[in-house]
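For this depiction, one protein chain was excluded, whereas all remaining protein chains were kept in their positions.
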Amino acid sequence: MSHAVPHNSVKHYFAELWSAVSTTVRGMWITFRYVWGVKIVTVEYPEVRIVLPERARMRLFNDAQNCISCTQCALACPVDCIYIASEKYPEGTELKKASNGTPIRLHLTQFVIDTALCCYCGLCTTVCPTECLTHSHDYEFSQYTIDGMKYDYLAPDVIAWRDRIVKA
Amino acid sequence: MLDTIAAGINAAVPGANAQVLNAEDAKCDGSVLVEAAHIHAVAAHLKASGTMNVLQCITGVDYTEYLEVVYVMAKFDLAAPAQLLLKVRVTDRVNGAVDSIVDLYPAANFQERECWDMLGVRFNNHPDHRRILCPDDWEGFPLRKDYITQKDYRGMQVYPEGKMNMGDREFIVRQDMIKKAQEAAAGKVQ
Partner (left out) sequence: MQNKWDIDGHAEPHTVNAETEKMKSDLLTLNMGPQHPATHGVLRVEIKTDSEIVAHAIPHLGYLHRCMEKHSENLDYRGVIPFVDRLDYLASMSMEWTYVAAVEKMLGTEVPRRAELLRIMTVELQRIASHLMAFGTYALDLGSFSPFLYAFDEREKILRLFEEVSGARLLYNYIWIGGVWNDWTDEQLQRVGDFCDAFEPETDKYHALVSVNKIFLKRTVDVGILSVQDCFDYGATGPVLRGSGYQWDLRRNMPYSLYPEFEFDVPVGTGEHGTVGDCWNRYIVRMREVKESLKIIRQVLKKIEPGSVMGKVPKVLKLPKGEVYVRHECPRGELGIHLVSEGGDSKEPYRLKVKSPCFTHVSMLPLMAPGQMVADFVATIGSIDIVLGEVDR
C-alpha cells in the first residue's frame, strides 16, 4: 500500500499532531510575511510595458531599400517562411548601393515573411550580409485571419513608416 | 573494448556472427553487428555476463538496402562505465521481424513500439505491439526514406492547400534551381 502503517499509540498520535501543527506554522510564518513586507513584482500590463533587452527576438523587420536579394535568409530559415522574388535590372541602369557598399544588382519584387510560421530563432538575421533583416521589439501583432500574418515588406505603408524612422 | 565484447558474444552464442564495425573516421563511434535471428540470445548473454546492464534506446536507420535496428546499451557501473551500439540488419522491408527483448530488458517495451511505428520493423512476442507516437490507424512508416504522407486521415486532409503555403515553399526551391541553372549557363558560355 502507499502509506506507512500507522502505529496505534497515543504517543504516536500526539507526535504526529505536533509535527503537523509545527510544520504548518513554520510554512505559514514564511507566507504571512508576504502579506505586507514584499515589493509587488507584478507588471500591470498593458498599462505598463517592460522594456525589452536590446537583443530580444520579436517580429522581424526587413529594410527593403537595403536588401540585395541574396536569399541567404530564405535558405537559412529552418521553417521556410521567407518568400523572396527578384528580377534583374535592365542593362545600363545605374545601381544604387546598399548600406554596406555592395551595389544592388537585383530588383526585389516580393519579400514576404509568414510570421505565423516563423519560429523567431534569428538564424536569418545572422546571415544577412547588409544587416537589413533585424528583429524588432514588436510582440503585439495578432491578426484575425491567418493570411494576415504574412507580412509584406514592400507594401507602401511599411516603406513610408520605414522612411520615417530609418535615417538614410 | 568492442573486440572483447564481440569475442564474448561469439563464444556464448554460436551463430551470432558478431563483427566489429569500426568507424571509417576516428571521431565517430564503432559498433558491433550481430545476426538478426540471434538477438535474443545475444541480449541474454550481455545481461547474464554483466557486460551491459541497461538498455537505453532502440533506434533504427533506413539504409535503402536494409533497415538497421540499433540497440544502444550501457553499463551503469560506478567503477567501469561503458556504452555499446549493437546493430542488427533487417533486409525484408515488408515483413521484417526481430525477436523482442522485453522479457530481458523491460525498457524495450516503449522503444520497440517506437521502432515499429517509425520504421515498420516487427518485434515477435512483444506484449503490446501497436503504434506509440502516430495515431493507431496511421498508414505508412514515417522515418523510412521512401515514405510519402497519406493524403487523408479519417476524412481530414493531411496537408490542406490553404494552410500549407506549398506554392510559396516550392517557390524558394525553384529560385535556388533557377540561380544554379543561370550560373551553369554563364559558366558554359565563358
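A and B label the chains in the order they appear, each numbered from 1.
Here, contacts are C-beta pairs under 8 Å (C-beta built on N, C-alpha and C of every residue); 3 or more make two chains touch, one makes a residue touch a chain.
Not measured: the values here are computed from a predicted model.
Enquirer: Give the residue, chosen from B:2, B:20, B:72 or B:97, that touches the chain omitted from the document.
Expert: For the chain that is not drawn, the touching residue is B:72.
Enquirer: In the full complex, which bits of chain B touch the chain not displayed? Write them out.
Expert: With respect to the unshown chain, the touching residues of chain B are 23-25, 27-29, 31, 53-57, 59, 61-62, 70, 72, 76, 78, 81, 83, 85, 105-107, 109-110, 114, 118, 131-135, 142-143.
Enquirer: Mind pulling the chain A residues that touch the left-out chain?
Expert: Touching the chain left out of view, chain A contributes residues 1-4, 16, 19-20, 23-24, 26-27, 30-31, 34, 41, 52-57, 76-78, 119-123, 126, 135.
Following the convention adopted for this analysis, only the chains that are shown with their structure count from here on.
Enquirer: Can you check how far apart chain A and chain B are, centre to centre, with Cα atoms defining each centre and the answer in Å?
Expert: Computed value for the inter-centroid distance: 36 Å.
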